[in-house]
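Scroll down for the structure; my scribbles are underneath it.
One protein chain omitted, others in place.
When the chains are written out, they are named A, B and C in that same order, and each has its own residue count from 1.
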Amino acid sequence: MPEAAFAAQLPPSGHLLVALGAVAALLALAALGVASAHRPAGRPLIYGGALAVTLVAGLSALTAIAAPAAGMVLPLGIPWIGTHLRLDALSAVFLAVINLGGAAASLYGLGYGRHDHAPERVLPFFPAFLAGMNMVLLADDAYSFLLSWEFMSLASWALVVAHDKEAGNVRAGLVYILMASFGTLALMLAFGLLAAGSGGGYAFDAMREAPPVGAFAALVLTLAMLGAGSKAGLVPLHVWLPLAHPAAPSHVSALMSGVMTKVAVYGFIRIVFDLSGPPDWWWGIPVLAAGGIAAVIGVLQALLQGDTKRVLAYSTIENIGLIFIGLGLALAFSANGFPAAAALALTAALFHVLNHAAMKSLLFFGAGAVLTATGTRQMDELGGLIHRMPATAVVMLIGCAAISALPPLNGFASEWLVFQAVLLSPDLPAWGLKLMVPAVGALMALAAALAAACFVRLYGVAFLGRPRSPMAAGAQEVDAFSRAAMIALAATCVLAGLLPGFVIDALQPAVGGLVGETMPAQGSVAWLSIIPVAESRSSYNGLLVFAFTALSALLAAVAIHRFASRAVRRAPPWDCGFPNASPLAQYSAASFAQPIRRVFARGLFAAREKVEMPPPGALTPARFSSSARDPAWAFLFLPLTAAVGYVAERANTLQYLTIRQYLGLVFSALVLLLLVLALWT
Amino acid sequence: MDLMAHILVQGTQMLLVLALAPLLTGLVRKAKARLQRRRGASVLQPYRDLVRLLRKEVVLAQNASWLFRVVPYLVFAATWVAAALVPTFATGLIFSWTADLIAITALIGSARFFLALAGMDVGTSFGGLGSSREVMISSLAEPAMIMIVFALALVAHSTQLSTIASVMLAGVGLRVSLALALVALLMVAVAENGRIPVDNPSTHLELTMVHEAMVLEYSGRHLALIELAAQLKLLLFLSLVACVFVPWGLAPVGAGVPGMALGLVSYGGKLAVGALLVAVFETSIAKMRVFRVPDFLGAALMLGLLGTLLLFVSGIL
Amino acid sequence: MIEHAITPNLVFDVAHMFAGALVLISFLMLYQDRLYALLNVFALQAVALALAVAWQAYAQDAPHLYVTAGIALVFKALVIPVALHRMVARLGIHRQVETAVSIGPTMLAGIALVALSMVVMLKATPAADALAREDLAFALSVVLLGLLMMVTRRNAVSQVVGFMSLENGLILAATGAKGMPLVVEISVAFSVLIAFIVIGIFLFRIRERFDTVDVDALDRFRGGRA
Partner (left out) sequence: MTVLATLPFNPAPVILAIPAVAAVLLALIPSYRVSAALNVGACALTFLTALSLLVAPRVAGPFLIVDDLNIVFVVLNTFVAFTTSVFSASYIAHELETGRLTPLHLRFYHAMYQVLLAAMTLALVSNNLGVMWVAIEVATLTTVLMVGLYRTEAAIEAAWKYFMLGSVGIALALFGTILVYMVAQPVVGEGPDAMVWSVLMQHARNFDPALLNVAFVFLLLGYGTKVGLAPLHAWLPDAHSEGPTPISAVLSGLLLNVALYAVLRFKLLMAAHPGTLAPGPLMMAMGLASLLLAGFMLYRRRDIKRLFAYSSIEHMGLIAFAFGLGGPVANFAGLLHMTMHSLTKSAIFFAVGHVCQVKGTQKLADIRGLTTSHPALGWGLVVAVAAIAGLPPAGVFMSEFLLVTSAFAHRPWLALPLVAGLLLAFGALMVKLSGIAFGAPSPGTDKVKASHLPMTVHLALVLVAGLYLPPPLVAWFRHVAGLLG
């Protein structure tokens, strides 16, 4: 039990105090949420307060990225360690992401929360959840880190089961909290190893000084992948995510999918890049593999879902996969002596972290808006919303385009950087990596293309066409708060896409701290292009692509309207001779996915289609149904639960023994121990 | 006034591709007709079609949204910009670094994304059918294209088309990986342009339609723009193949007017040969079933990946 | 014990004999297949215990141990067996000792247990006197045989007998430990415990066999099988 001095190695800074104050304020808001949940003033108070706090904290974090690292020790937590806090560039980047995401969610909640029928189950936990995420990022010792981590899970679990009367939500919460606990235990083991290396010092500073070596380091990597990966949603530990994220209220879904998964990414980076010492050459391989698999499986699953929020949740898995591909490349480069390439890969990953936070929050807000307007999350009950909800439709279109990695939006910029990093990898010396990287690149390209298909399907079915249900036909545009939140995020997506150079530059302090090298400065490049390595090698200019495209489109429009025709006539659509076709005859979510389902999902997902034809002469309609499974459930979790159930059933017979048999157990234990004594000592 | 000259050359290229695109389609059609022992329409027929369509009024489906009306312009603009970024007669144009090959691929993807959305806007079965098939095809074609990009980029150490073309022009010798990439690129080009055997641009039979089903509701100037975008895309892919695999004649950076002129002539020649080959290929092969397409494109993807892997492993260059 | 006229050897021999007798009687108890006979043998063991304790009281010059011997004689050799006799008669319990493991294997197990306790104790006390070591080993044997009896007999009464026999072993060990305080208190406490058990059996008519398992009833009580 080494006594750690309660003095921090780093001096505190104003930024750190602001962040700490934000945590305290959020916790106070949580307490206030308990007290005021039933009052009409509760909602504006809590969400307004959270908005103010996160906005201040987020902006402060933005300025903290370039500031020197700060530290502090509070006399809390494990008594002889204390609670170590640290605000360095990496935590500042993530603090900015989560607080700005939190601010958007709070703004959205101001309006969205009005429709909540059980505010007392949401208001206390929302700020607590935000506080938990903030605390994870500030923690600089293993105990505070895990405490905050699990507190974050607990608060979000409470939010997942907030609407506990709806079918499946309680089960979703159950699966969630189990997987969260699994992850925490894995991280606990990892920290156990790290602390063992430093002789029982749970402070990160102590761990940094004595990083693990050899097999221990490998074990730490594995455990970090299990622990952080289960929270982030790496396959096959993702099963909770598509259940839990949709179950929560939509602004919380946005936080969980857009923001909390980033905290998991942060945890992985912190442990693997910061605490585990220099990586081994092969560390990138498992990370790359996990990322590639998550990317493809996630997006394929997303294509098979019929529930809007579940589509988004699976898409989160895909994006987490992309981020881990970036991280894996960074590890591989860093371990094999290419710090500049590592900086590129890490920048790409961090950039995508930021982008995905914005895009996914936006999309969940949109899905929430649709849910509020129509009361359903089923794509097959939607349609035509572009007419009824014009503002939501526009921002959702931006969100869908961004997440489908279409230039000139932000999703493309970060994926482009990852591709550039992939293209630097032939320099890597190891054969395993040489074979791995292009394969992962192919998986990533496949995932990107499928993501576009997925969001064409989501947007096309939900927003375009004709309404498939009365609810969709009667939808109303959502309130101004919700719209403002969505517009702000959409603007972020556009800006980050047009001016990626500034974002890349802003990330460099964090990158440099982790891999020892930074990317070349982008802010000063002519025309605001980004040039990751050299101009002759590759460059991209989102601003110009946008300008050219917009200009061309405008030019074409003006020219045509000026010189050719501008006449428009409305007429019924071509009906192939069957007038007044029912809106249900439109392509549905399932039918849109049919070609892809047939091509990709037959094997692993066991996608099956069944058509029940009525007998000849019967007037009943034919029924079509399709089914698919999640391989993680089929091959891992269901057998596991079955095994636990089996053993529990066997063990349960111990409940039905007679006193004599119980005595027999005591007797056997005694004899056994005596035998041990007789034979051993 | 160097900058002005550069912008002028860039502008020339933009107008050039716009002007040549219908002609290329006309050439292909004419050649096909000849091969089928028909006289066929004039090579200028596409221009006439476009003009006629532009003059007609637009008949909009009743519940078409604003998206439906915006998409043709977006699709056209994105394709045009993409086509203009591929070196045609000269490399190293002033804006060529705006987007590398990955970005060009993504721009084409953007155009397809919006077109697929437009297909679903009216809410008829045809649109959905076309869109769903289109995204299925593209979900394989795009990764295949990215793999081809990888293979090229690994040889040239760059994803900039100008640099790739220069490296190719300097000569890299015969390479198995590049051959694989070429085959894959041709297969992707066939798919991307909706040509036989993947799709048939002149069919309107719902069982086999892909692209045509998607744009079934379009008329008038909107249809004209979409047709023009399709023609530009064909041009783009031919230019791409030309500039990467037969880069001879391309005016290098800083070439004067004579070099440019030579580049223009050679570019015209390459396009004509390309059109002829397309026609021959399409005439000699039959359209495949929709669910055979994934196999076709999967093969392209595998070829691309194989080419990339070879380059990774060989590590030379 | 130096001040005693009897030689230390004789002290040990006699103590040893009583201890051995207790083990032997334990085996006899394992061998019984009639309840009444079992009770009689138990009474015999109690007498043997009383003698052993009295001998220790004399040898260690510890008069309080006579109390323990008295308790053993009166309570265990007389009161309890008689009470159990009457109870068997009153409750109409089967006269047969119902075994879970038949007598032959039980005896074999008993022998193994005695061997085990010998090995354990002899390994543990190499420094002590040989006979003292054996005394302790015998006490342990009686404890283990008592437990064995509880485990292999289904009948409530024979289980009580097993428990009392186990307790005999404890008292034997306790009195064998020279100068151990509280032995009397402990033996009183144990007598109270046994009285509780016997009264419990009588009052609550604990089912004659602990083995009657009514699964339906258990489901009600225990939350049941899933």
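As a convention for this text, contacts are C-beta pairs under 8 Å (C-beta built on N, C-alpha and C of every residue); 3 or more make two chains touch, one makes a residue touch a chain.
Nothing here was measured: the structure is a model prediction, and the numbers come from that model.
Although it is not drawn here, the omitted chain touches the following shown chains in the complete assembly: A, C. Within the full complex, the residue among A:Y202, A:F273 or A:F324 touching the omitted chain is A:Y202.
Residues of chain C in contact with the chain left out of this view: 120-121, 123-128, 136, 140, 143, 147, 150, 159, 163, 166-167, 169-170, 173-174, 177-182, 185-186, 189-190, 193, 196-197, 200, 204, 206, 217, 220-226. If you put the missing chain back, the residues of chain A touching it would be 1, 75-80, 120-121, 142-143, 146-148, 150-151, 153-154, 161, 164-165, 170-171, 173-174, 177-178, 181-182, 185, 188-189, 191-193, 195-196, 200, 202, 644-645, 647-649, 651-652, 654-655, 657, 659, 662-663, 665-666, 668-670, 673-674, 677, 680-681.
In this text, only the chains that are shown with their structure count from here on.
Centroid distances built from C-alpha atoms place C farthest away from chain A. Legend note: the chain whose CA centroid lies nearest the centroid of all displayed protein CA atoms is A. One finds 68 Å separating the Cα centroids of chain A and chain C. In this assembly, the C-alpha centroid of chain A lies 35 Å from the C-alpha centroid of chain B. Rounded to a whole number, the gap between the C-alpha centres of chain B and chain C is 98 angstrom.
Within the complex formed with chain B, the chain A residues making contact are 383-384, 386-387, 393, 397, 401, 404-407, 412, 416, 419-420, 422-423, 425-426, 431, 434-435, 437-439, 441-442, 445-446, 448-450, 452-453, 455-457, 459-461, 464-466, 529, 535-541, 544-545, 548-554, 556-557, 560, 564-565, 567-576, 581, 583, 585-587, 591-596, 598-599.
Of all the residues in chain C, the ones that touch chain A in their complex are 100, 113, 116-117, 119-120, 123-124, 144, 147-148, 150-151, 153-154, 159, 210-211, 213, 215, 218, 222-223, 225-226. Residues 648-649, 652, 655-656, 658-660, 663-664, 666-667, 670-671, 674-675, 677-678, 681 of chain A touch chain C in their complex.
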